[in-house]
Structure formats: C-alpha cells, structure tokens
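The other protein chains are all here in position, but one chain of the complex has been omitted.
Let's look at chain A:
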Amino acid sequence: MDIRTDHGPAAPPAVEHAGAAPGKHDPAPPRRTPCLPLLLVLGAALPLSVVCGAAIGASGIGAGDVLRYLGAGLTGGTIAPADVPSYTIVWELRLPRAVLAAVVGAGLSVVGVAVQAMVRNALADPFVLGISSGAAVGANAVLLFGTLGALGVWALSTAAFASALLAMALVYAIARTAHGLTPLRLVLTGTALHYGFSAVTTFMVFAAERGESARSAMMWLLGSLGGATWAAVPIAAGAVLAALLHLTLSAGRLNALAMGDETAAALGVDAGRLRRELFLVTAAATGAIVAVSGAIGFVGLMVPHAVRMLVGADHRRVLAVAPLAGAVLLVWVDILSRIALAPAELPVGVLTAVIGVPCFVLLMRRRGSAIGGR
C-alpha cells in the first residue's frame, strides 16, 4: 500500500503552512557594512598609509621633501648630494619598513582567517599551530649564539624560516591520524608544541646571559619591523600573495568547511584534503612572515573577527577585506611604535594590543551577534 497517499489531513502542504505571518517577531537583521565602499576606502587608505609611513619619523623631514624623494626613487630620478642622508632615511629605512608592515599585516590577517576556518575555532590565530614559536627557536639561536654566521644578514630569516618548516613538519606528523587532520588535534598539538618551543627559547635567552642580544631576542619574540630592508620584502610579499591567491580561490570551500566536515562532504568538499592544503599554505606563509618580523600578536586573531563583524562570515568577502584592513592597521601601528617614545622604539606587538583591544571591544559590543550568535 502507498502510505503517503492516505496521510493527507495529517500533513498540510508545506508552503501554505510555512508562509504564515512572515517576520512577525524578527529581530533586526545583522547590520553589515557594504563591501565595495569598504574595499575602495581601504584600497585608497593603504598607499596613503604607506606614504605616511615614509614621511613620519623621528628625524623631521618635510612632507614636500619626502614626496620628492619618493618620486625620485620610483622614477629613478636624481637628487642633490646634500639630500642623500635624508633620502636614505626615507627610501632605505622608512619605506621598506612601511611596505613590509603592510605585507606582514595583510599576511597575518589572511592566515588568521584561514586558520580559524581550518580548526573551526574563533580563538585560533596564525600562531596556534606552534609554527611561530618554532621559528623563534631558530631566530634566537642566531641572535644569541650566532648560529649560521656564514649567511650574514640572511642568517636570521633563514634560521627562522627553516625552523618554522621543521615545526610545521613536526606538528603535522603528530596531529595526523588515519582519518586525517582533525581540528582539535591540530590545536592541541600546536599548543603543546608551542609551550615546548617557548621553553627552549626561554632557556636559550636564560643561558646566553648577554644583555643586548637577550634584548633583541625579546624584541623578536614580541615582533618588530625594525630590521626591515628592501631585501626582505619580495620573499614575504611572495609568500603572502601566494597564500592569498590560494585562499581566495578556496573561499567557497572555506565556507563549507566552516559549517563542519559532514556538511562540507555533502557539498562536495573533501574536508580532509582542504585542511591539508590549508595547513601547508598557512604554515608556509606564517613561517615567511615571522622570519621577517618576529611574532607580532593580535593582528591575526582580531582582524579576522573585526572584518567578519563588518562584512559577515562569507569568506569571499572576508578574504577581500581582511588583507587590506590588516595592512593599513599594521602600517599605522608601526608608525606609532616609532614615534610614541622616540627615539626609543616600542615593540609593535605591545601597540597592536593597546590599540586593538579597545577597538575590538567597541565593535563586539555594537555588533555582538557576529560572535557566537545571540
């Protein structure tokens, strides 16, 4: 017997029932900032911020001069011999630093977005996988004991990147199971190894007992753009752009992954494979970023959330806005870190927190629904 034909009265046609009284008690829809104007504003703000980064600093060089130097540097023009010291400050010190700040800020933000989706945890950041503290071990070996001295100025970033890759291989090998990488195991393994690596680093600082190098080790752990040179820019920028490209092309799959592995599978997304891809991409980008700037905290945790509060959770929008927002933020934070206590320099990680926390609390209170629903 066909049972479905004789249950008519028990199950009314769906639409008729469901269409009743639409939206009677609906709370206001989440307030969202339109994406395009936001992108335009940030897109215009970024080059302006970088120019400001080149113009603002402890030694007072006039804005007109700065623009002239930048013009000369970009077009290959000439400057008077008397201008050479100022030109060097603007073109060789401040500008690469501002550009690197933009690259690092953008990189930390997109990696933060990806890691949060990968481990499906709002508390995750680029450093939760233990990669950065792994990099710190290598970096501090150079700073404190002069390891890899033969590589000269490249010793620090090479050691940091190499030990980041080692840390990545270790985390992957430990977290991996027959069923692939699960979010919780990734976070637990990363966190556990983070403590392990930090202990090694702390012990090295303790054992070195050399005042100034311990200070630079500290600076590196807190993150700093003080060592920025043009040479560091292409490597970091290449790694960040590659990660951004991969993540942008995976934005739809990231949405599915954020809903859960089961849902992802039902939507035709192989969650295990995507998580492996994300692990490699984010770990490599994190390694490249910390190799040039140390472990700058807060940006990779909070920029993704702030952007989600503004434009919603759809990764196609988040991944467009987050790198620009992170870049602008870090350029300005770096400017402040140079002038706040000039001529001394504040660790940039201290300022990211000082500025970021109140902004974030303000946003969260105004648009709370984006964090954990109601």
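Everything that follows uses one rule, which is that contacts are C-beta pairs under 8 Å (C-beta built on N, C-alpha and C of every residue); 3 or more make two chains touch, one makes a residue touch a chain; residues count from 1.
Definition applied: contacts and distances are computed from a predicted model.
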| item | value |
| --- | --- |
| Per UniProt record, name of the chain withheld from view ["Urease accessory protein UreD", "Indolepyruvate oxidoreductase subunit IorA", "ABC transporter ATP-binding protein" or "Sulfate adenylyltransferase subunit 2"] | "ABC transporter ATP-binding protein" |
| Among A:83, A:277, A:314 or A:345, the residue in touch with the chain that has been omitted | A:314 |
| Touch criterion as defined above, residue of A:99, A:143 or A:256 at the omitted chain | A:256 |
| For chain A, residues in touch with the removed chain | 1-4, 6-15, 17-19, 22-23, 26-27, 29-30, 117, 120-122, 178, 249, 251-253, 255-256, 258-263, 265-270, 308, 312-314, 316, 369-374 |
